[in-house]
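One protein chain is absent from this view; the other protein chains keep their places.
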Amino acid sequence: MRRYDVADGELLRQVADGDDAALRELFDRHAAWLQLRLQRRTSDPDLVADALQDTFVAVWKSASTYRGEGDVGGWIWGIAIRRLVSRLRVRRGDAPLGDQVIEHVSPAVQSAEDQLLVGVEYGDLGAALRSLSPELRTVVQATVIDGLTTKEAAHLLGLPQGTVKTRVRAAKAQLRGRLIPANGGLR
Amino acid sequence: MTTAADWHAGPDLLRQYAAGRLDPVAQAAVETHVERCSDCRAHAVAVAAPPELEAVWDRVLVDVRTPEPGLTVQLLRRLRVPEVDIVVLRASANLVVALAVAVAAAITFAIVAGQLSVQRQQVAWLAIAPLLPALLVAGAYDSADPLRELADPTPYNKLRVALLRTLVAVLGALPPVTLMTLVPNIGFSVVAWLLPALAVSSVLLVLMVRLPATWSVAAVATAWLAGVAVLRAGGDLGAVTAPLGQSVSLLVAIGCAFVLVRQWGSWQPERSRA
Partner (left out) sequence: MSVVATLHRVSKRYGGTTALRATDLELRTGVTGLLGPNGAGKSTLLRLLATSLQPSSGTITVAGHDITRTPAARTAARRVLGYLPQEVGFPRRGTTFSFLDYIAVLKEWTETAARHREVLRVLDLVDLGSHARTKISALSGGQRRRLAIAQAFMGDPTLVVLDEPTTGLDPEQRASLRGLLSERGRTSAVLLATHQTEDVSALCDRVIVLDGGTICFDGTVPELVATAAGQVWVGSSANDGALSSWRTGTGAVRSVGGTPRTDATAVEPAVEDAYLLMRAHPTPHEGATP
């Protein structure tokens, strides 16, 4: 029985109380987009399924730690990407993930909608981001978009931590260079 | 001009996103938006694959509803005791009354045997001594097991269950019995009669990893009786309770425990319905 009227935050409270039907409702709402987004981080479908399973078991166990700050979607994504990183750490001998991500995203002709999108979501930042090389872009994606620490990003991308730090610094420098004339500066 | 507030990631865009056909920045834009927008998250449901998600949910539900294993279970798992045996051991321990009776029976046996052996060293007694604790434990469970009516008409190997329970009860009886050796009149012989039972049960459990139950029992019985016969021929039946005999028993038990721990993990039961 779907609980359409109940907000995500309330569902999490119910999950913390031990209601597994509430967990099912959260699953129905979030599993799909989480799966799609995880698929953009690894080419292995079994890994995606395992990470998704781990995610919702982790949601079940840690529901009481959600303090109500921020959107539930963001909170769950934080769990999901870390579960993926965790699974990757268990696996050895994986090809560095960064390359796989780059392979999958083939640069498309920028359609009118894309331009609209980028303009809406990132404004000038979008163009600046596009000017970065793929390697720098993936570390920005991992640390800024996905919210990972440098250590976690290193595991996800299969790179040494030092390399990740260097690339983040370089990316920020490049973006600052592109943006300072227009904005007050990039934090 | 569309403003940020009413832009959404429609189904077509999501399909492109799912197929990886968006450039990285557009992809990032979709992702950060969907993370915050419940309408677009609902659209994503149409794009993702429902059967795969159902399969994931089934596994989540099993994980969520299966209770957390306690510390003892975790320890036994680390020792690579088969899951099946762990379940039987835990269930036997949960039958609190039956376990208490079994441990009490084992302790009583130890005391009585200790007293008796001081007086006589008969072959017949020696021959069946390791068997008695097992029989007593089985008897204790039979009389006090509330689940007996349910457990009787099941196909699982009852000998294995009996041996596991004997191990639990004898190990449970060892600490109090060891304390009793401090009592002057009783002495070390009290422990003496539990160790052979421990050794025999362990050896049987190990053998049953590779051999069928009947062969294992036959092998162990033959070996034990042969040992007793050798001792009798040598005129030294007291060796069993002497420190040397005790050390041998203990070594055998420890050796078997070691082998058990290594072998147990590879045990395949004779029949499995799943």
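By letter and in written order, the chains are A and B; residue numbering begins at 1 in each of them.
Note that a contact is a pair of C-beta atoms (placed from the backbone, for glycine too) under 8 Å apart; a residue touches a chain by one contact, two chains touch by 3 or more.
Everything quoted here is computed from the prediction, not taken from an experiment.
Trainee: Which residue among B:14, B:29 or B:95 touches the omitted chain?
Mentor: If we include the chain that is not displayed, B:95 is the one touching it.
Trainee: In the full complex, which bits of chain B touch the chain not displayed? Write them out.
Mentor: 61-62, 65-67, 83-84, 87-88, 90-91, 93-97, 146-147, 149-156, 161, 269, 271-274
Here is the rule we go by: only the chains that are shown with their structure count from here on.
Trainee: Hey, which residues of chain A end up touching chain B in the complex?
Mentor: Of all residues in chain A, those touching chain B are 8, 20, 23-24, 27-33, 35-37, 39-40, 45, 49, 52-53, 56-57, 60, 71, 73-74, 77, 104-108, 110, 113-114, 116-118, 120-122, 126, 129-130, 134, 137, 141, 145.
Trainee: In the complex of these two chains, what residues of chain B are touching chain A?
Mentor: 2-4, 7, 13-14, 17-18, 20-36, 38, 40-42, 44-45, 47-49, 52-53, 55-57, 59-61, 63-65
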